[in-house]
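Just below is one structure, and these are the notes that go with it.
Here the complex is missing a single protein chain, while all its other protein chains stay put.
For subunit A:
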Amino acid sequence: MSNVPHELLYTKEHEWVRIDGNSAVVGITEHAQRELGDVVFVELPDVGKSFEVGEPFGTVESVKAVSEIYAPLSGEITEINNEVVDSPELVNEDPYGEGWLAKFSFTTAPSGLLSAAEYERYINDEANK
């Protein structure tokens, strides 16, 4: 069973979002890192770049595959996790903590994100497909 913290919001692309005021920290879920396998490379955008919801903003490469990470909301990058660029294994070891990827600031509140219960149902449905 995957660890899906109830206080976070999620996307069908397996990102998690922690909203605090009008900024949001984004990472990939525990389920995503397990599916990907050992992460060997993380590419993140420069601080100050803006992205529309659904646009790829970075790349996570594992021994199996290269995956894009999609912006779960529209906003500007205010901070990136440089630790994870140097030590990509943090994404596997602590996806909801030290393995966070980027911090966005937004003016329009994000919409369409999944609750923990909805995300959990989604990954279970996917597994049973």
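Criterion: a residue touches a chain if its C-beta (ideal position, glycine included) is under 8 Å from a C-beta of that chain, and two chains touch if they have at least 3 such contacts; residues count from 1.
What we mean here is this: contacts and distances are computed from a predicted model.
The chain absent from the displayed complex carries the UniProt protein name "Probable glycine dehydrogenase (decarboxylating) subunit 2", chosen from "GMC family oxidoreductase", "Probable glycine dehydrogenase (decarboxylating) subunit 2", "asparagine synthase (glutamine-hydrolyzing)" or "Iron ABC transporter permease". Here one chain is not drawn; of A:Ile19, A:Val40 or A:Ala116, the residue touching it is A:Val40.
Listed for subunit A, the residues touching the missing chain in the whole complex are 35, 37-38, 40-41, 61, 63-65, 67, 88-89.
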